[in-house]
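Down below is the structure, laid out as structure tokens.
Showing chain A:
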Amino acid sequence: MGNLLRLALVLAGKDLRLELRTRTSIISAAVFAALVLIVFNFARDPTAVATLDLAPSVLWVTVAFASVLAMNRGFLVERENAAFDGLLLAPVPREALFLGKYLANFAFVMLVEGIALPLFVLFFNLDLSHALGGLVLTMLLATMGFVAVGTIFSAMVVKTRFAELMLPVLLLPFMVPPLILAVKTTVPLFAGRPLSEVVDGLRFLAIYDIVFVTLAVLLFPAVVDE
Partner candidate 1 sequence: MTAAVSGARSVINRGLVLTTLGLLGVAGVMVLALGFTPVEATQGLAQKIFYVHVPAAFIALWVAVPATAFAGLLYLWLHDPRLDRFAAASAEVSLVFCLVVLVTGPIWARPIWGAWWTWDGRLTLTLFLFFLLLGYQTMRAAIRDPVERARFSAVLGAMGLVLVPFIHLSVYLWRGLHPKPIVLKPSDPSLPPEMLHTLLYGIGAALLLYIGFVTLRYGIQLAHDQREAADAR
Partner candidate 2 sequence: MPDNGGYLNAAYIVAGIIYLGYTLSLLRQARRR
């Protein structure tokens, strides 16, 4: 088990180092998140709806779309260099392959969210100091779920013609339960309620994560093996 994790971390590290060397995808994803926030700002009438009422929706729609876009990078790198076959030929257990990609995707998406969140606070003029811990925890749990399904789907769509469009089409239905739970948790947090009140929502998010990470690990070999 420890060996598996170490292998996964090595693979994830290689992925992230590659990503950070070029920096194009992280910048594009961050710019996209910022633009979505800006669009949301101009798409509302601040005199008609209170910012605080709209804020959780704005945050999570931005996070959802930016995550899907960020996960497009998924196995794209391997496809472009035919490195996929190389990876499969190496005596690496498929679970490690999945976990490595999963950890890399997770780190990448969290990074994008880490950029989006301060922008969100800035653009919408919110004081979230009391809710920050709970919010970050929610974002972590929701992202774990998104990325599990996104990673296995990106392995499936990478070889199809319209991969960048196919991934959102397949992935978005799977993002709705974590999204609902995340918003349900965020609303009371923004309103100043304590973390103890939203524990149920967080627990359901954790259940979703456990179920889908496990499922993805179990099904991943069926996707990559001939």
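The candidates were selected such that all candidates are chains of the complex that A comes from, given by their letters.
Operating definition for what follows: contacts are C-beta pairs under 8 Å (C-beta built on N, C-alpha and C of every residue); 3 or more make two chains touch, one makes a residue touch a chain; residues count from 1.
Predicted model, so just to flag it, every value in this text is computed and none were measured.
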| item | value |
| --- | --- |
| Chain A: touching candidate in this complex (1 or 2) | 1 |
| Contact set on chain A toward candidate 1 in their complex | 149, 152, 156-157, 159-162, 166, 169-170, 172-174, 176-177, 180-181, 184, 204, 208, 211-212, 215-216, 219, 222-223 |
